[in-house]
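Please find one structure pasted underneath; my questions will follow.
A single protein chain has been omitted from the complex, and every remaining protein chain is retained in its original position.
By written order: A and B. Residues from 1 in each chain.
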Amino acid sequence: MTQTISRRHFMQAAAFAGTAGLSGVFPGMSFAQDGRKLTVRFNRDFDSLDPGFYVGGHPNNDVNWCCMPSLVHYGFRDGQATWIPSPFVESVVARDSTHIDFRLKQGLMWSNGFGELTTDDVAFSYERMTTSEWKSDYVAFDRVDIMDRYSGTIVLNQPFAPFMNTTLASGTGIILSRKATESVGGKFTTEAPATCGPYVYAWTQGQHVKLTRNPEWTGDAPYFDSIDALIVTEDDSAALAFEAGELDCTQISSEALARYKEKPPADSALTVAGALQYMWLGMNTEHPKLKDLRVRRAIQSAVDQASIIQGAYAGTAEASYGVVSPGLVGKRDSAGYSHDPGMARSLIEEAGASGLELTLRTLNNQERILAATIIQANLAEIGINVTVMPLDAGPFWEMGQESKGDTWKDLEIWIMRFGSGPDPYEPFQWFIRDQVGIWNWERWSSDEFEELFKMGIEEVDSNERAKIYTRMQEIMEETGAYVWLTHEPEVFIHRSDISAKFAPSGEMQLPYFSRT
Amino acid sequence: MTMDAVGTFRQRPEKLALLLKNKQGMIGFVLVVAFFLSALLAPFLATHDPAQLDIPARLTGPGADHWLGADQLGRDTYSRVLYGGRVALKVAAIGVTLSLVIGLTLGMVAGYGPRWLDNALLLLFDTIRSFPTIVLALAAVSLLGPSLNLILSIVIITSIPSYARLARTSTLALKNTEFIMAERSLGAGTFRILFRHVMPNVIGPLLILAAMDVPVVVTIEAGLSFLGLGVLPPTASWGTILNEGYLVIRTSPWPVVAGGIPLVLTTLGFTLLGEALRDIFDPKLRGIR
Partner (left out) sequence: MLIYIVKRIGLAVLIILLAVLALFVMLHSIPGDPVSIALGPRATPEIQAAYAAKMNLDKPLFTQFLIFLGNVLTGDLGTDVFSNRSVAKTLLGQLPYTISLAVASLGWAVALGIPMGCISATKPNGWLDRITGLVSIGTIAVPSFLVSIWAILVFAIHLNIFPVIGAGDQGDLADMALHLVLPSFAVGLGWVGYLARMVRASMLEVMGENYIRSARAFGLTTQTIIYRYALRVAILPTITLIGVGFGGLLSGTVFAEIIFARPGIGKVIYDMVLNRNFPVVQGAVMMTVALYAVVTLASDIIVSILDPRVRESL
């Protein structure tokens, strides 16, 4: 396991390297004081705490990390996000590449009288995940060997580099109470049958989630007595509210970021939680209008990435050249095509596709609409007439899925953005052959890609992984079905006296927040 | 009221002179004419192609090149406002005309037809009116997706009842007048009576209502486009200018101001003109809105 880790690389090496003295401790109450209140913002409404069947991400994870146990959390070592043992455990040690030993703290009680948190709950939760909607996070999981009531060993069926950072530390590593979950029939959404964590929550739909200290909690105490998370969907309203002093911490739009970089509001600080998102213009390789590789190549050369970054993201997003995000192994520094409308035009003429009419589907938010408008203008220059079709979240996320209707057949081009955990394995899983019609909406497959994907899972040397993942991105690009657009950073603004902690995927780790 | 209407519309010249003397009416008239002209002549008045991107010029304030500044894609706000007027004009013209025609027809049928039909239609109108327009529009968009045609349909459906009710009342009053009775006894068909004799006497108040309805229609389109549920890019509408401007409201207030002012002037113009016309031609219409 010899590897060079650049400053910005997330330390997936740490997955098996043990923990070297760093572990999660909530900031605690050094002295009793009333009224430690924090007001933060959720970008959208909370919809489920169930890690097996939730939509994932923010704000569900934010709430989960306040109210539910997990073995590891995200921490920062030398400024880099890596997993750390959570305050729920005595220890977590990766013994070798397929065995992780853990020991839970004693006396952590589930609410509603469901007893103590035990190894059995851990085993139950992870096994349950293997048949859930998030089972892809658990491909390498084999079983939990139970030693006693508090200790056990997680056994993997193959070395799986991302397991700690993208599975256990992420929202899908949340532990449920076996008894409580079974008592409600095995699934739940916003009303968890039992919680166990530093906070308890109360949710008012569409309005806020209120977190208050859990009186039954015996572990480390978090700093804030109560946290009010207001649900504010509009970035601009949230930025305004921050400036007006109504919020202590909020994620901000790229437009606001550009403004704050120039002129930050008083007593505030910006924190980049991560840029683990990749956005691209996707093309359906099976669609009659796009079957010709030359047409797809032409579109790749026609789209002006720099204009999109400037125009739609106020210059704050990073240029993307693949699905691996900045700071991760395998991130590319350039694409195999460049912005060249002249070449694009001649490719279109060659393919006899002048006057082509395409429908560009995008999520209905302002930045995406701006990006779509730019693409529309770019393609008009090469004689492709684009109609922009803005869609709301529901229909948008279903349009390429064969199980959700017939839209996938009419799908032509679209702007897509995925988020990922801090490991390059994660993005590629969505583009393999099995994913055609699920998340591989571009509908292509390649034997070499499949082969490399398997190699990447088992490979632990980061130089080798970098080669594998670079090649995989080249294969994707050569299909012509991808125009790489941006890596949007997740940036938060908060009061400068607040120490804010974020997961690299952009959720707030609220129990770790404190005021200095 | 209708007998008045029948009478008054026979004395147009004097009434028009009155309109010329009515200050508010004249202001309204000028604004309305300006709205029509700027929308129709947009291609000549605009300084830029409204969809032309110019990223380096993004969010510049008003100046020699961009009279009202440029938006976040560097598009010229002045030109976009002009072209936005065309969308407003289109929605207003089609929306108001169709709802007037349908409302007029249904209203005359209700007023002239048998009692049961009258009751059924009245009930239909009341039912439609019980849906708040924006709420109905949101529900429809959630099922069918956003488009200008959908906005138009919603506008038409929700405006029909007020035209129809007005036409019905006037028709009821005419129904038993001697002149219609005389026509009927001469053997004129229902169709002929309605369209040759009833319509000319009923349509006047409806035209005034139409003028006053334009602001409502224009506002619905702008509102839905502001919510991102209206016209599609790159079409400029006052609502989308406001929507995009709201995103950069802290960096540059120009787009929200520039997108809002023409909207206000247009609604103001039609309201002033409509009210002046009403006061002159048909003062008793006052209760209708």
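The rule is simple: a contact is a pair of C-beta atoms (placed from the backbone, for glycine too) under 8 Å apart; a residue touches a chain by one contact, two chains touch by 3 or more.
The structure displayed is predicted, hence computed values, not measured ones.
Of A:127, A:286, A:349 or A:392, it is A:392 that touches the chain left out of the display. For the chain missing from the display, the contacting residue among B:41, B:123 or B:181 is B:123, taking the whole complex into account. Residue B:131 is the one among B:67, B:131 or B:195 that touches the chain missing from this view. Summary of contacts with the chain left out: across B:35, B:226 or B:281, the touching residue is B:226.
Touching residues on chain B toward the chain that is not drawn are 24, 123-124, 126-127, 129-136, 138-144, 215, 219, 222-223, 226-227, 229, 242, 246, 249-250, 253, 256-257, 260, 263-264, 267-268, 271-272, 275, 286, 289.
On the side of chain A, touch with the chain left out of the figure occurs at residues 45, 47-48, 189-190, 204-208, 228, 230, 232-234, 237-238, 240-241, 243-244, 246, 364, 392-395, 398, 404-405.
Operating definition for what follows: only the chains that are shown with their structure count from here on.
Inter-chain centre distance (chain A to chain B, centres taken as mean C-alpha positions): 47 Å. Residues of chain B touching chain A in their complex: 51-53, 55-56, 58, 72-74, 142, 145-146, 228, 232-234, 243-244, 246-251. Remark: chain A residues 236, 239-240, 253, 255-256, 258-259, 307, 310-312, 314, 364-366, 369-370, 372-374, 376-377, 387-392, 395 touch chain B in the complex.
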